[in-house]
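One structure, pasted below without further comment.
One chain of protein is taken out of this complex; the other chains stay put.
Going by the order they are written in, the chains are A and B; count residues from 1 in each one.
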Amino acid sequence: MLFKLSLRNARRTIGNYLIYILTVSISIAFIYAISGLVFHPDIQNLSTMSSGLFLLLLGTSCLVVVVIAWLVRYMTKCILERRSKEFGTYMLLGIESRDIARLYRSEQILLGVVSTCLGLAIGTILLEVIKAIVFRFMDLGYTLTIHFSLKALTTTFLSVIAIYFFALIDSGQFFRRQKIVDLMSFDRQNQLLQLKGRRQRLSVFIVSLLFIIVTLFCIEYQFNKYPITVWIVAVSFVILVISIYGVTASLPAMLIKAFLRGNNRYTERVIPVRFFNSKINEISKKLGTLTVIFVVAFSSLMAAMFFSNYYMDQMEELNNYDLMLRWDDMEYVNGVHQIIKQYDIEANASIAVYEDGAGSLNDEFKDTNVVAENRREDTIIGLTDYNALRSLAGYPVVSLPEHGFILQTSSTAKDQLKDLIKKDFYEIFGETMELSTIHSEAMNTVDINFTNYYIVVGDDVLSGKKPVTRVHLWKLGNKNSKSLHEDLLDYAKREGKGTRNVQYWDGSQGIDLAHNFSIRGELMEEGKSMMVVLITSLYYIAMIFCAILATILAISMVGDASKYRYRHDILVKIGYDLSSINNLIRNQILYIFGFPLILGIPVTTSITYSISHIFSGYVSKGFFLKSAGPAAAMFFALYGIYFIVTYVSYKSVVQPKLR
Amino acid sequence: MEPILKVQHLEKYYGKGSVITKALDDVSFQVEEGEFLGIMGASGSGKSTLLNCVSTIDTPTGGKIILNGRDVTRISDREIAKFRRTNLGFVFQEFNLLDTLTVGENIGLSLAINHIDKDKVAHRVRNISEILGIGDILDKFPYEVSGGQRQRCACARALINSPSLIMADEPTGALDSHSSMLLLDTLVKMNERYRATILLVTHDIFSASFCSRVLFLRDGKIFTEIVRGNKDRKTFYNEIIDIMAVLGGETNAI
Partner (left out) sequence: MLKKYLLDRACVLLFFMFTNSFAILFLKLVGTPLNILYLLSLIILIVGITFLSIGFIRYHLKYKKLRDIVEGLDRRYLITEILDRPANSEAAFYYDLLKSANRDMVTELAENRAEYLDYREFIEEWIHEMKTPLTTISMLNTDDVEYQKKLKRQFIKLSDLLDMSLYYIRSNTLEKDYQVQKINLAGLVHQTILKEKDRLLVKNIVLNVDCDEDTFVYADEKWIAFILHQIMLNAIQYVDSRGEISISECEDVDTVRLMIRDNGCGISAADLPRVFEKGFTGRNKKRDKASGIGLYLCKKSADKMGIGLDIKSREGEYTEVTICFPKGRFHREVLD
């Protein structure tokens, strides 16, 4: 009997909480898709380093599980409160509270099963989509094969069990604690919340706001200087989160007071503002959490954008050689050359690198992130070598006037460098030379000397000087970086030179090529898996957090629609027309959906702006805005869908009863 | 003079599934300007349905309701709200005030949604609340004041836009006897001093005895009507009791 009842109730609940069910399903779909990706044979077959990185995604899933558990917990409580009258009736009929708790639990579990099935169905498709995208970036061949991985399924089931365990662990308590009379009138208790201690509220608001501003400045300062003091940043974030709670608890009262000053209360505006007021009172404790969720979601989205933009910028820099070797012993280099020959050499160049210890240009850049902290020298190469490098990269050769020099930098650091250079003349090897031009073509600036710039001077200036090192570059026809790597490793082992010991993520030891070999294909792949994992997990967090934020807002609004329908009835009775009612509903939802943004947007903007400093020097100007635009667009697209769904379902609850 | 409200052959059916019940059966009556008309009947006699139809909240299945010379059943959906807020005032039993708005905001609401200047609204709210003796609770929320004050606030809201017809649905239903008395006095005052036309729907004989004329409904039909004339309230009260006895309705006199 009870099972039948719970089945029927669950079916009815699905209708009422469709948004919630869908969000949980989509979250489960994500969990499944992500674990499906991690355990995919093609990903597992990647080089050990890369496939290990993908395990990070599973770690992200843990975070996601926690947040979804919180959502489910919130929702079960919400449903419990909404249906308290029904449970009170059961108690009145003499059903024991233990049985009701069991009934309720089985109902929720049934909903969980439905969400899981739906989630797995969506997840199977989602996995293919994510696979298609990730594989494309990883240069793996994508084939449409829908296959079920037992590991992924197990992970998903474990996650679901964890979610529902956390959500339902103490639901029995609720029934044991409540009296029947409380259950029967549960829905009225919320209305009687009162505003208390207005003065206290104002002081909380001011103090919290001050704290927020201070911590934001602190974070901004920390990210601007180098290196970052980690503990200060961590403390700042903690204080920031607490202050957000403080502000969100006190802000609504201020806003309402401001809106209804003087005779403004006698305008139409009073209705949405007062409705907002009561709503805020009801969810005041959650507002802080919602704002924090927003900050996390939006920051993750921004960070994902940062990383992808950064990656694209970096890829451009790594464009024009396939193997680089930094080595002075020409005999060894020739041996390498012999091996590389099998890979169809298209072009090669050898560059002598000089250093000027006086570093007059370096003086301009020190204490910025253009140069490494301990580096005080300027790197200099000759014009001939530079032109060889240029033709290798496919750029036209250049010439230099007498006593002129070229500053070669990356496109991303160019603007910053331009700002830092104040003079026209600099001392190079004791000679005063004029800055002729700044070049920012992709010329492996960083690879040549681990710094963002080098200087090109006429060959005559360098004559008689001893190069610090030599850099050899090859451009190949055959880009099989894996076998190139193996061949070079074999050679290095044979010669007993240029190897290093490495420890892999799974604990095993091995021998690999020395750091002064860099194989572009391999570099790109390593960077790529790193980036793909980072970006995917950031998007993953952003999507789930955004969906959860919107779901909580949507559900609490739609639940209100039936609870407070009488308000709309009264308004209609006193002559409020239908289009005004629609406007009112829209405004109500807009206010509630907008509230987390009031504080969230400035805080997120400030934090992400600070974070973007990490990338300065490696990225081009307008990087922040270039990332913020698409991030905002994505966020609001998702948020907007929830907004529209909420609006439509709210209207469909309120309107049929109105004429 | 034209009556302010003419109800002709009003019929209303209610349906659920495929069961249809008749709530109003050929009801016809008229209300003159300045009249205080009571409509009595046991629960289920169709009196609330009648009120809902007259107040344009519900649409009748058939018949005409002519208010101020206009057939309200034929007013388009677009105009109905405007018609309602300019011609009708409401005093309902429960939930008639928005619990999230203060008393003053509730009173001014029907003017505010008519986009009347806020200073003018404030002025009128103060005026009318002084008259009804609730001037000092304008800034309180409905749940902070007594039931009687709440109902007077509802009266003030109904009166503020000087409607042609004020409709009261069981206004004393949730009040104790003292508050009921005060409220009914208020209604009589509204009727006598401001010539407000009032339609009072009730099943309470005490409330009905304040009216100048009482219609009795049974099974959706008008059973009979009695006019107070020059009789005092006590006599009228007894007359109503007599008719209620015939009607077989509850006689829960206070």
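Convention: contacts are C-beta pairs under 8 Å (C-beta built on N, C-alpha and C of every residue); 3 or more make two chains touch, one makes a residue touch a chain.
Predicted model only: the values in this text are computed from it and were never measured.
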item: Contacting the left-out chain in the complete assembly, out of B:Thr59, B:Ser146, B:Ser177 or B:Thr235; value: B:Thr59
item: Hidden partner chain, residues of chain B it touches; value: 9, 11, 13-18, 20, 26, 59-64, 73-74, 77
item: Chain A, residues in touch with the chain not shown (by the definition above); value: 125, 128-129, 132, 142-144, 652, 655-656
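In the analysis below, only the chains that are shown with their structure count from here on.
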item: Chain B contact footprint on chain A (complex, rising order); value: 191-192, 194, 263-268, 270-271, 274-275, 277-278, 566-567, 569-578, 580, 659
item: Residue numbers on chain B that touch chain A, as the complex places them; value: 55-59, 77-78, 80-86, 88, 90, 92, 95-102, 104-105, 108-115, 118-119, 121-122, 125, 141, 143, 157
